[in-house]
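The following block contains the structure, expressed as structure tokens.
Heads up, one of the protein chains got dropped from this complex, but the rest are sitting where they should.
Order of writing sets the labels: A and B. Residues in every chain begin at 1.
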Amino acid sequence: MPDQHIDLNDIQGNIVKAYGRFGYPKARYIFFQFHDVEAGRNFIRDLLPLITTGRPWCKDQPPSATTNIAFTYQGLKHLGLPTKTLHSFPEEFSMGMKARADILGDDGESSPTEWDPIWHHDKYIHMFMSINAKSLEALEERYKKIQDLLKKSSGLVTQLRGHRDGQRDDLPYQEASAIFVDGKPTPTEHFGYQDGISDPYFKGSGGNPLNVVGGGKPTRGDPATLQGWEPLETGEFILGYPDETKELPIAPVPTLLSFNGTFMVYRKLHEKVKTFHDYINNVGKDFPGGPEAVAAKMAGRWRNGAPLVLFPTREEANAFAQEYEKARELAATSAKGKKRYEELRLKRTGFNFGNDLAGSRCPMGAHIRRANPRGCLEFGIKDAFATPGALDNRRRILRRGLPYGEVTNPLSDDGEHGVIFMAIGTSIERQFEFVQQQWINYGNDFKLSNQKDPLLGNHDGKDMFMIEGGSPDNPPFFCPEIPRFVTTRGGEYFFVPGLTAIRMIADNLIDPT
Amino acid sequence: MANLISEPTPLTVLSPIKNGDDGSQTFASLTRKYLQSLDIHEKSPMAKVPNTFLCRFFVLNDVFFEGSPGKVDHLKSKYLVFCCNFHGDLNTYLREFWQNAQQEAQKIWRHCVAFEQVHDAESFIDYIKKCELNTTIYFNGSTGLPLDEQLKALYLKQEFSQFACEKQGLSAEALFEAFQKFVERTRPADLTGPTWKPGQNTL
Partner (left out) sequence: MSNIAGKSYAMTVITPIPKIWAWVNLLKFWYSKNIRKKKSFGLQTLSLIHYARWIIIRPSQFPRLSSNQPKEDLHYAYMLFFSNFNGSWSQYVDSFHMAIPKGLDRIWKHNFKYPKSVPLQPFHRYILHNQIWTDHYYNAYPLASSNDVKAAIALRAALLEFIKQSENMSPEEFQKAYKAFLFYNQQHIAKMHSAPVINLADQAKVERVRLIESYEKTLRDEHGKPNF
């Protein structure tokens, strides 16, 4: 049961639910521009009944499609929000993602000049909309409804074009989808890794309480059990609630505008599939365990999702994955099956790096260790900090999104395929931007000097990735001249208002005086 | 064996700036202007002063009012503040400061009270000591080893990290030879070179 102090009916559903996990493998991301304040407000008012909230679906029949919206700073301005309100938004939000390129490391191939055409113009994008659906039919049906509403504005609200899909570069939306294998959706992305295994768990989110294991903040208890974790404070992810610093997070005014809202980072990340496979195959020739082990060491998990810390060898990881898949299929059939499945799920997330301080199982610089240190920044010094997660708890982000495109030719880096990555939290600067700049594109907090995240770092081909050794006969292994595997193809910062706030924006009731 | 826990020497100096002006700007303003015009990194005058780890200069205008029920305080003079961490004893450090950056020292402290009495290294040392404050409590996260040792170590870390990666997988003979060449080139025991320069900001 969700905590009663949070009104999930007022919070947009994409904040508290990763729709992909709930059986929504299809998505479409649409961007709009307002040419007239009234028309913009009318459009939003018409959309209100379609907006999916965070209301738990245990009671109701889940919809076949969901809809959620968010606004850029320019979008809020073009909806006529008062200047005082606009000035109360954080600086990074008002600047927009493109202007923060140097802070984010979006240089070279990731530079905004390389982004899809839709992102090229300044002050252009006003509103984001996501449609997630159980099937393509359900998606098209919802999309058509949106188009009908759009027509009512007589061109005063327009849908922006300029997304690439490999053939055209002027598409009117960004399509995304889980990768299907044998007709079934899988949770993998184009490099072959299972994605979205762990997600932050916070008070009042209404999710499965077992998700606190690995998803919450670490206590000093056993990480394999519920005692090893506590839910994070709501205010790290939703405005208007206490956060980890024991106060209400700074929020735009008036309160009703920001209450139950949050911020979202949207990024289109292209995956260079050929470069990735060539690299792990090449390096894998010299590395014990071969390419699969190299891929595992870079991520911190085997591509089948088994964490290195608990499953250091490929055999153990494969055995676990098989058991896990079997249990997942049996989960629906009996209570015993469900219990077994949940036990195994905990093994995918119920760990920390306390028994692997030297990084001989999961390298210090591996992706998952950087993205969520799970208390390892205490470096094993017991009770050094007030809590083990003191340096990580405020850097967590809710991840949403799906892969996009297909790999039609794995022997090429061209083609349009990658991941639509969305990060949600109450402070873009403190959460997403910090992790991106200090933990992905830099290494000092991990005592790795300037070494970057092997998978996501903005590599220039000159640096290395070190895989720590386990003994004097098993010295560290250096992955040389690591190339850039992931490049940015577009993105922006958005504000995701609560339902009350959307209605008040539509009715021009936002007044900070 | 390196002494990894040697402490740097702290120095905090408050030099009163003369009240008044030169006809168009106050002495405090002129001091600040000069400080802000100094080149940075390896071109900073402090890069010439041996064994300087980290140091800062600023003009202390006044203290801050915390608001009611606090009382309002005002300083009757402005102060040039010099805060520094270095290796070695104070007299040697200040003497070398004067010997290597005398012109800049004279320009920095030019408008300070009684600085006209400073005309050589010894009187400079005297002056600074009169302005010195005692540290109450401190924390050192980094070492206090001589600067040339630290810079050499940083140079070596950079070179060896590259070497370790490049020479991976070589046969025993090739590795042995490569390592000898590495030692010849980088001369790990030689503090005079090759090494990083003080204040070096590019590779």
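To be clear about the criterion, a contact is a pair of C-beta atoms (placed from the backbone, for glycine too) under 8 Å apart; a residue touches a chain by one contact, two chains touch by 3 or more.
In this text the structure is predicted, and so the values were computed from the model without any measurement.
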{"item": "Left-out chain, listing which of the shown chains it touches", "value": "A, B"}
{"item": "Hidden partner chain, touching residue among A:Pro117, A:Gly337, A:Pro476 or A:Pro512", "value": "A:Pro476"}
{"item": "Which residue of B:Ala105, B:Ile125 or B:Leu156 touches the chain not shown here", "value": "B:Leu156"}
{"item": "Where the missing chain touches subunit B, by residue", "value": "1-2, 4, 7-8, 10, 12, 14-16, 19, 32, 35-36, 38, 40-41, 44, 46-47, 52-60, 63-64, 66-67, 70-71, 73, 75-77, 79, 81, 83, 85, 112-114, 130-131, 133-143, 145, 147, 149-154, 156-158, 160-162, 164, 172-173, 175-176, 179, 183, 188-189, 196, 198-203"}
{"item": "In subunit A, positions touching the absent partner", "value": "102-103, 105, 244-247, 250, 358, 364, 377-379, 381, 383-387, 390-391, 393-394, 429-430, 434, 437-438, 441-444, 447-451, 463-464, 466, 468-469, 471-476"}
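Following the convention adopted for this analysis, only the chains that are shown with their structure count from here on.
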{"item": "Subunit A to subunit B touching residues, read off their complex", "value": "286, 449, 464, 466, 476-478, 480"}
{"item": "Subunit A contact footprint on subunit B (complex, rising order)", "value": "161, 164-166, 168-169"}
